[in-house]
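Notes to accompany the following structure.
All protein chains of the complex are present and in place, except for one that has been dropped.
Our next item is chain A:
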Amino acid sequence: SVQVHKEGEPQKLPEMNGHTPVPHSYDYDLIVIGGGSGGLAAAKEAAKYEKKVMVLDFVTPTPLGNSWGLGGTCVNVGCIPKKLMHQAALLGQALQDSRKFGWQFTEEVTHNWMTMTESVQNYIGSLNWGYRVALREKKVTYENAYGEFVGPHTVKATNKRGVEKLYTAERFLIATGERPRYLDIPGDKEYCISSDDLFSLPYCPGKTLVVGASYVALECAGFLAGLGLDVTVMVRSILLRGFDQDIANKIGEYMEEHGISFIREFVPIKVEQIEEGTPGRLKVIAKSTKGNQIIEGEYNTVLLAIGRDACTRKIGLDKVGVTINEKTGKIPVNDEEQTNVPYIYAVGDILQDKLELTPVAIQAGRLLVQRLYAGATTKCDYVNVPTTVFTPLEYGACGYSEETAVEKFGEENIEVYHSHFWPLEWTVPSRDNNKCYAKIICNIQDNERVIGFHVLGPNAGEVTQGFAAAIKCGLTKEQLDSTIGIHPVCAEV
């Protein structure tokens, strides 16, 4: 049976403990569509101000039928499992290093995919659970249902079993995030997997072809190789578009020198199944981007990481007049995260021209709610947001890439200071002595202010975080020079 709340019908709403009454007899003060990093942060913050909040979260299963719990991309199929599997790969390297430091154990060391994946999934499960408990404790209503607009101030929530309910709210926050893009070639949805499937794959992926040159592609290729798998990366043009290209090439070089094959300037045009199995065997046919050359290859798994598409096309935005960028699907907002419809806001990966990062979504979501309900005026500061790519050789960055700095300020107005370094921990096991690298880009016209920071090396994220704070404080080269280094750590370079 279908329950429907008719809009405008006067109803006595049960007063939830401590909530101030909802205006205009809306069901909720705020409905958040999307229970990911941005959505949950906003919901929990709003509950602090005694607002009546609902979160609608629903995961449309992947083409291969995969789904997950509350928490969004980061927790389930993004940052968290990615970093844990990256850690597993780093530990593999640590095992090798440890022999040089005197540790002795059998030569033969193997990795068990299932042990790792089970541990990772258990941890994710605990996070899903933690979020549900947190929402309950904060008296945020949560429904595992697909939300879409059906009219002004009204959404329809459809659960797994097809049961529909209507809810109204004074304000809405769209935080539906993105999902991996497919190639639109024969065999892609039937036989290929994406990052949505990888972290819970119930069998070892085996010999893998990673299609794409995004950070997702390189991070996944990196840890898969680190776990001992045969990995090839197929790249259409450049690596890590949007990142400093000098560094991007160093990352690619390092990966190549450490056993990952790259096929450059090719795109797959067909994927066929040779044999079923877990994993099976797949044939990939690819065409050159520069001519007519066709190549074929056989792999156990094909992982597509060619980009992500915003989940904005099927949530009824047209019914409420929210404009989106038709080409990209992203939602343009003003500097207060407001769409063109005053009572509808958006945060996170779906925003146009903003960084697709968990901490940004969280920050934006929280500050938005503080402005709406706590009289705050602080807007999200999207400038100098640091980020880290967790490739085998990690890359931390904050501010301008070298090319963007040159473009914006002119080559003669910037100074680039750089250095290779050899982490002390790499000396004894004789690891590469010329791969780790750091560079800062300074604006000569502004007292040599540091406008770009880049570091390639172990624990790049830990290193970069503090520098990002310093850059926020207006760090100049002089101040950097006069700060004493901690010895011996990589960050002192």
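Just so it is clear, a contact is a pair of C-beta atoms (placed from the backbone, for glycine too) under 8 Å apart; a residue touches a chain by one contact, two chains touch by 3 or more; residues count from 1.
Just so it is clear, contacts and distances are computed from a predicted model.
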Using the UniProt record as the reference, specify the protein name of the hidden chain from among "Globin domain-containing protein", "thioredoxin-disulfide reductase (NADPH)", "Achalasia, adrenocortical insufficiency, alacrimia" or "POP1 homolog, ribonuclease P/MRP subunit".
"thioredoxin-disulfide reductase (NADPH)"
Given A:Leu30, A:Ala43, A:Val59 or A:Cys74, the correct residue touching the omitted chain is A:Cys74
Suppose we count only contacts with the excluded chain; which residues of chain A make the list?
37, 40-41, 71, 74-75, 79-80, 83-84, 87-88, 91-92, 94-95, 97-98, 100-106, 108-117, 119-120, 123, 127, 130-131, 134, 227, 357-360, 362-363, 381, 384-388, 396, 424-425, 427-428, 459, 461-470, 472-475, 479-480, 482-492
